[in-house]
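The complex is shown incomplete by one protein chain, all other protein chains being positioned as in the whole.
Let's look at chain A:
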Amino acid sequence: MQTHQYDVVIVGAGGAGMRAALESSKEARTAVISKLYPTRSHTGAAQGGMAAALANVEEDNWEWHTFDTVKGGDYLVDQDAAEILAKEAIESVLDLERMGLPFNRTPEGKIDQRRFGGHTRDHGQSAVRRACYAADRTGHMILQTLYQNCVKQEVEFFNEFYVLDLITDHDLTTEEIAAGEEVNATGVVAYDLATGEIHVFQAKAIIFATGGAGKIFKTTSNAHTLTGDGMALAYRRGLPLEDMEFFQFHPTGLAGLGILLSEAARGEGGILRNADGERFMERYAPTIKDLAPRDIVARSMANEVREGRGAGPNKDYVLLDLTHLEPAHIDAKLPDITEFARTYLGIEPYTEPVPVYPTAHYAMGGVPTNVQGEVLRDGVNVVKGLYAAGEVACVSVHGSNRLGTNSLLDINVFGKRSGRAAAAYAKTASFHELPENPAERVVAQLEEMRNRPDGERVADIRKALQETMDLNAQVFRTGESLNQALSDIRELQKRYRNASVQDKGKLFNTDLLEAIELGFLLDIAEVTVVAAINRKESRGGHYREDFPQRDDSNYMLHTMAYRRPPEASDKAEGHVKGYFDHVEQFDGYKVVLGSKPVIQTRYEPMERKY
């Protein structure tokens, strides 16, 4: 075992982690720990753009952007955070340009902008050009640019290191901590994939930037490595997860494969059609049609299929039509996604419409933070020295449905903020003592998994999990389907205890790490479904067929899910009788749900029409 000491340790080297590193490494001794090489992170798969009201091509301002973000999130957005997001968007884009990001340009040489779903002029009048972009590889350019600047700034990376535990000075899973009492994050435990060695990192400040958890679903745009590690680690250490029931299904995944085709395709004029060739979005969102927010478009598509108007031999997808666009325009603005259609489906988008269906894309929920990126341990109190940014976090700027181009924005705005806040805190703080054997839990977990004799295959359990999530917790949900998902997950949690790995070696044991990741997936799926069962309304990405209306009087609250020992109280902070008092009791622990108020500043909740 090796031990390291850094002022700031950042876990994850995607957009949020590296943006944070660029701030904190200027001020404090910083290490970035990533389970991949930084340039492999999934930020690089983002395509369409990054929103900012630069007004380079038409009138726009950050207030309109704030409104769109709040409305897009079906009013579950914390409006103070959304305002920060929209205001600081402008400087964030300019920061990236100055770092060297090659944005597409207007004829005058300014950063070009294009339309994207849910982004409108003057509170919904019409679509507005707000997305700054670099062809359809904006995320790739952001990831490369941030990595390039990390190279320039000589940021220290630990690549292919898996963080498997968070160390705190109080055990929040068992101890009752009084409000205001100090709880400190003191370090993380990591596993070096190449050697199998354990590394303990003691830190004054820790930033989680581990990304999402799309692999709880079968059909997903997410990378194999998006297994919710950071969320699960926080949750297991007794920290709450916020709004986990809200998962975004991106409308245009390649049918059957889930590979993402950017909303930019519609921003550039692409049209969704059903089997009859009808532009069906005209019926669901008469004003902005195909550029309605993702939850609405995904639901509309699923509804077309359900009502028998799907295309293809099995009528199980709809069509993304680009055939009316000039091939030269497609090549200039959408080269990568049209290549995906050619490579993976053998479809030529110049002349044929592309089969698409919703694909699990983005977790709106996550580890709760305030606008400085500090992680909350309940509705109010923070864990000192612990920060989170990006998809792992819930600020909440996305509410119940994120607008396209707001995630590349989120990682830049809140990555920067958390990096600055962590470094500033580290300058004033001192190291806290680590427990005598800080890696104990991780070592025991790894040894047990490695040494378990013949058991069930990890891949079989994972497949069953992903199938039940796709079947029962996707675009359309009911109490019945969600309870089915939960009982399936309970069964899989039991089977997981007998899972074994075949590779018993020390070196580059990906078999072992996939097994550990499955544990994260099961926990995240479980909390997602429990929160979804509790929320008996439909809002944003969470659609309950048995409760199809939004219910502001009872559910205009963030869900806060806590894992607690069986003997702990059933009441969590924010308990509302009949609405936020749900408890699921399992063997060994229970999931207790509380709530947290939604911060409203200037916008009263309204009916959401587009």
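Definition applied: a residue touches a chain if its C-beta (ideal position, glycine included) is under 8 Å from a C-beta of that chain, and two chains touch if they have at least 3 such contacts; residues count from 1.
Note that in this section contacts and distances are computed from a predicted model.
**Student:** Assuming one chain is omitted from the figure, identify its UniProt name from "Fumarate reductase iron-sulfur subunit", "proton-translocating NAD(P)(+) transhydrogenase", "Amino acid ABC transporter permease" or "Alpha-D-ribose 1-methylphosphonate 5-phosphate C-P lyase".
**Tutor:** "Fumarate reductase iron-sulfur subunit"
**Student:** For the chain not shown, which residue from A:29, A:110 or A:441 touches it across the whole complex?
**Tutor:** Of the candidates A:29, A:110 or A:441, A:110 is in touch with the missing chain.
**Student:** Quick one: which of A:178, A:328 or A:507 touches the chain that's been left out?
**Tutor:** Missing-chain contact among the listed residues: A:507.
**Student:** Among the options A:1, A:179, A:194 or A:606, which residue touches the chain absent from this view?
**Tutor:** A:194
**Student:** From the list A:256, A:269, A:435 or A:605, pick the residue that touches the absent chain.
**Tutor:** Only one listed residue reaches the unshown chain, and that is A:256.
**Student:** Which is it among A:3, A:174 or A:314 that touches the chain not included here?
**Tutor:** Looking across A:3, A:174 or A:314, the contact with the absent chain belongs to A:314.
**Student:** Suppose we count only contacts with the excluded chain; which residues of chain A make the list?
**Tutor:** Chain A touches the missing chain through residues 36-37, 39-42, 44-45, 93-94, 97-100, 102-111, 134-135, 137, 140-141, 144, 148-149, 151-152, 194, 223-225, 255-257, 259-260, 311-314, 316-317, 336, 340, 343-347, 355, 457-460, 501-503, 505-511.
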